[in-house]
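Of the protein chains in this complex, one is absent; all others appear in place.
Naming follows writing order (A, B and C), and every chain is counted from residue 1.
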Amino acid sequence: MTRLTTGGLIDRTTVLSFSFDGRPYAGHPGDTLASALLANGVHRVATSVNRGRPRGIMAAGVEEASALVQLEAPFPEPMLSATTIELYEGLVARGLPGRGKLADRPDPARYDAIHAHCDVLVVGAGPAGLMAALTAARAGSRVVLVDEQPMVGGSLLGTRGELSDWTATVLAELTSTPEVLVLSRTTAFGYYDDGFVLALQKRTDHLGAAAPDNAARQRIWRLRAKQVILATGAHERPVVFADNDRPGVMLAQAGRTYLNRYGVLAGNRILVFTTNDSAYVAAVELAEAGAEVTVVDPRTDLAPFWAAECARVGIAVRPGHMVTGTTGEERVTGVHLAAYPSGGASATVHCDLLLVSGGWNPTVHLFSQARGKLEYDAELGAFLPVAGLPGAGVVGVRVTGAAAGTVSLAGCLAGGAAEAVAALRDLGVAAQPVAPPPVGTDRVERAGLVLWTVPVEISLDGSDLSDTRFVDLQRDATVGDVLRAAGAGLRSVEHVKRYTTIGTAHDQGKTSGLIASGIMADALGVDMAALGTTTYRPPYASVSFAALAGRDRGAIFDPVRVTAIHSWHIEHGAQFEDVGQWKRPLCYPRRTAFGGLEDLPAAVARETRAARTGVAMLDASTLGKINVQGVDAGEFLDRIYTNIISTLKPGFVRYAVMCGMDGMILDDGTVMRVSDTEFVLTTTTGNAAKVLDWLEEFAQTEWPDLRVHLTSVTEQWATIPVVGPLSRQVIAAVAPALDVSNEAFGFMTWRSAEIAGIEARICRISFSGELAYEVNVPSWYGIAVWQAVFDAGQPYGITPYGTETMHVLRAEKGYPIIGQDTDGTVTPQDLGMSWVVSKKKLDFVGKRSFSRAENLRPDRKHLVGLLPVDRSVLLAEGAQVIADPDVSQLPVVMLGHVTSSYRSVALGGTFGLALVRSGRDRIGERLFAWQDGEVVPVMVTGPVLYDEEGARRDG
Amino acid sequence: MTAEHVSPSKLLRPLSPLDGWQAAFDALPNVVAVTEIAFMAQLNLRVDPSGPAAGAVAKVLGSALPTQPCSSTRSGEYQLLWLGPDEWLILAPEGAGPELETALREAIGGEPGAVTDVSAQRTTLALSGCASRELLAKGCSIDLHPKVSPMGTCVQTLVAQTGIIIVARDETASDFLLVVRASFAQYFAAWLIDAGVELTGAC
Amino acid sequence: MQLISCPWCGPREEAEYHYGGQAHVAYPHDVGAMSDADWADYLFFRDNPRGPFAERWVHAAGCRRWFNAVRDTGTHEVLAVYRIGEPQPELGTQASR
Partner (left out) sequence: MTGSTAVPQHPEFLWRNPEPKPSYDVVVVGGGGHGLATAYYLAKNHGITNVAVLEKGWLAGGNMARNTTIIRSNYLWDESSAIYEHSLKLWEGLEEDLGYPILFSQRGVLNLAHSLQDVRDSVRRVNANRLNGVDAEWVDAAGVKEICPIVNISPDVRYPVLGATYQPRGGIAKHDYVAWGFARRADELGIDLIQNCAVTGLDVIGGKVVGVRTTRGDIATGKVALAAAGHSSVLASMVGLRLPIQSHPLQALVSELLEPVHPTVVMSNAVHVYVSQAHKGELVMGAGIDSFNGYGQRGAFHIIERQMSAALELFPIFARAHLLRTWAGVVDTTPDASPIVGLTPIENLYLNCGWGTGGFKATPGVGWCFAHTVAHDKPHPYNAPFALERFTSGALVDEHGAAAVAH
């Protein structure tokens, strides 16, 4: 066991059982899976994706590039870093051979999202972040502080409890300050425009199977801040050498963190290879914890303080040396050393843990995403944020602490407070920086040696496999791969990334990206500053798809719009169709004599027969309705519609078509004139919002001088067409005071009437060719009036019908459905509706487009009827119309396509509507419909196939 | 079912969009309370706030129209909600719609303007309780903090892909009126209830 | 998610708006007198600069008002918003927000 008996932030009084790669282990609350594995002496965690090499734990946080695991229980989750999984009872995981596995069953967990607003958002609760948050909190600002760890402290968590009393006090103060929100286990993963930061909070993962069912497992915080302070710290980076991927090779700060935070001494004979002073403290603390430690440092001018410290605790220091390789299989057993930089005087030293430090990469991801500029600092070997964020608008984005390249603890503390003061000043708040806690003398005072990879020639045998100098462990990409990219002529870091795949794995190159650039720059003899970095793309750390989907799943994925009569349709067995977001009854299948349900054709045959021979009713409430008021309403509508509206008299209704600027049909509907200054328009169901927007745009931006106001009344009115030769009797029964005679209430007029005390507007309009009355009542009464009509129609066998029957009825009459018989390339003239296009009006929307060359072509596609020669054959909607049935030579000239096709009771067989090139000139011709290999002979007819003379509309 | 089996009084009962949902609302944790306020009269009013009609309208309503964007005022039984620079939604007691519509139309007279009865276009929900703001934050991107959105604030926005009007009715952001289009109401209610699943007994 | 200031309602999330493309392209007065080329230009051709761009937006989920904005298409920075009928601020200058 490598767990120490004391120390760390773990709870030794509680034992958590878990399983890894099929073996049982124990750990404690406060552990990560990685620390618990190390505590159990498990170093090999995973297998590399391409080369099958054993891989271990190289970090203690989100930058882990190697220790990838698959969670199996409580629910399978692919590819997580062992270093970011908090241990819980019953955890089952296994090491990954590079690829994760998705569960084969639905995820039962809940996820959600929530918005939060603040004056100052602080990302990172390390020393700088805590100082920033406290300064802002004391100034009375609304503050959100997010941190990925379960507790605050940041880098302090890896120390021997440095400032732990202070962090506890600060946390207590922050959590008790109103308007301050501290979010732990929360990773800010993306900076978007204008102070919008996305963060993922892992809320119940650490509870394992004990997580409550009703709580969202993970939550996306949509944080909108006026000022953002990034105190995101830095990631240590390694130095590359041969066989640097063996389990037991670890970043120096990680080794220290496992010791101090988790009470795990990850090795007994430890070699620390560092190019800078920051790793010495790890060496000293590990030695004091009982390990035998050797430090290898390529520099010869050791810092006197650290030389003395090493001497004090018995650490052997090998200045002027470097690590050139390792031995071991499942775990490192030894290290090859050589003089730096010559490579001479090589030796092998035994060890069971190799800690490496090649310097630090400031965590500048969010800053870069906010368009912050980065500049290469040759001394630190790092890209640092340039103060000031050009083009970021009013939202200030500041970087502080190690993320800004600050090395000392005192500097981080002071910097955090100062940035908060600056941020508050930009908000017009005068604030004082809070006093930092006292800290000891900082002993990392100088920049280290920038060394990407040790300078040793490797004799490659020509195969990629002989190079074991791994730059990106997860991608198995090596120094040789980088050099190969350079040799292939690549000069851009983005090309190298793509060529080698370095930086594209789970860790997104947090430790490897810069090293690859460094190797490239050295190889090409160019400046790192000129080479630049690859782009830091969101997310900073991986986010599950489910977390992003949140609660927008299943029943609440997308709004379901229903009419006021919807519950009646459900009770009466309607089968529904999605029309945009609306649910509309498609048909109302009845029980058959055999106990089953009618199929669609049977239901439609019955429903259409009722409408043509008796009476039937439809819920047309989904039609868009727009109230248009104002003295210029008529003029406005004249400009919008292709036909004249202003001449319509109150009490009358007119069918009308509107086109886009390009002259193509946009929508159609009816216009009812209520008074001189008031109209009500209808739109098609799917276009209601689009049409209102279209009208508003003209009213507000093009013709603001017109006195006209538009108000949506779609849901104000329930709309119930009562259709069929017996509809008059039904209307007479429900509205006894209304004179329903044709003389008193003619076609294309409307009347106010009372239906059992409810004020209704009844229109004599017909989308079926039959005598029909469209009843409009305030939608509160929709279901009651529907029921009243239904009841009154019982003696006449009134039959509710759905959209499919509506489509058949209108198609028999040749009435087009916009969006089905048209597709955005069809003009009113194409539909044979020149009559709806005013010749008198000087202009209306789309008029000018009608005279373009393409619109004047005689061979445009026209809407025509098609009658299959064999009237039992149903044309496919979408069948292509061709002139020559011989299709052996491809491509075949297509004349158009079938837009609508039905079986018709009234017509005694099948029929269709089609858009056909020069269609009106082909009436009487025999053409062919081609559908999935079948050739169906058809006769071209006019589009109106039923009651061409219009005798039925008056009953 | 035939006519004989249904009494006329039952037939012509108005039905609100969220009829039957109260039991589900009542099952929410007691940190929020949701109630549909059905059948409120609602009139959409368009008038130039600086024109003569605005004054005439104010007389009818007993109060000047609020001209501060995103605000509302109360005037006796009326609530006047700002919807746009020349647009308001007037909420009035059940049944008051037709008379008020006539009065407002008369007040506007020949001046530019419009009055539209939209009583059944939307329904209203009262949302109260100490977790109200949290509940709305799960879908609403507007800052409803009382310092930012004090009592009387009236915003139109999207919650759960649904256009809604939110009126802040107290100084602690724990009492809101939500006005939602009728066809979206059931979806929105289902969304609210789902959002409430996680709320616990305490704020 | 850009935060765009509606001239009436103040800053709101981009999702509340609909985009309307280039601003200040007025519907022509006498379309009958226009050549096909001029009409095509009006119908289909819009500026598409990288940098400050005067655009129309409508606060669709809010007050339903159209307005104009000068926005930098490179940085997404909204440089100015102004109501329909108000003059366009000079492009490229940091106008009042």
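Heads up, the rule we're going with is that a residue touches a chain if its C-beta (ideal position, glycine included) is under 8 Å from a C-beta of that chain, and two chains touch if they have at least 3 such contacts.
Owing to the predicted nature of the structure, the values given are computational and were not obtained by experimental measurement.
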Ask   = For the unseen chain, which displayed partners does it touch in the full complex?
value = A, C
Message = Touch as defined at the start, partner being the missing chain; which of A:S66, A:T294, A:T563 or A:Q880 qualifies?
response = A:Q880
Key: Hidden partner chain, touching residue among A:T135, A:S155, A:T363 or A:T453   = A:T453
Query = Looking at the whole complex, which of A:R491, A:H572, A:R591 or A:R926 touches the chain that is not displayed?
reply = A:R491
Message = Given that one chain is not shown, which residue among A:S66, A:T159 or A:Q931 touches it?
response = A:Q931
Key: Missing-chain contacts mapped onto chain C   = 1-2, 13-15, 18-19, 21, 36-37, 40-41, 43-50, 53, 55, 71, 73-76
Query = Mind pulling the chain A residues that touch the left-out chain?
reply = 49, 75-79, 98-107, 109, 113, 190, 192-193, 196, 198, 220, 341, 450-458, 479, 483-484, 486-492, 494-495, 498-499, 504-506, 508, 518-519, 522-525, 535, 537-539, 542-546, 548-550, 552-555, 557-558, 560, 577-579, 662-664, 819-820, 823-825, 849, 852-855, 876-880, 882, 887, 890-892, 894, 897-899, 930-933
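One rule holds in what follows: only the chains that are shown with their structure count from here on.
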Ask   = Would you say A-C or B-C is joined by more C-beta pairs in contact?
value = A-C
Message = Need the CA-centroid distance for the pair chain B / chain C, whole Å please.
response = 31
Message = Report the inter-centroid distance (CA atoms only) between chain A and chain C in whole Å.
response = 26
Key: Junction residues of chain C, two or more chains touched   = 64-65
Query = If you look at chain A, which of its residues touch at least two other chains?
reply = 222, 224
Key: Complex interface listing, chain A residues touching chain C   = 192-196, 222, 224, 371, 391-394, 661-662, 693, 696-698, 700-702, 704, 842-843, 847-849, 852-853
Request  = Over in the complex, which chain A residues touch chain B? Could you list them?
outcome  = 110, 112-117, 142, 214-216, 222, 224, 551-552, 555-556, 558-564, 582, 622, 627, 629-631, 678, 707, 709, 711-717, 756-758, 778-785, 787-788, 790-792, 794
Key: Residues of chain C that touch chain A when the two form their complex   = 1-3, 14, 18, 20, 26-27, 31-32, 34, 36, 39-40, 42-43, 56, 58, 60, 64-66, 72, 74-78, 84-85, 97
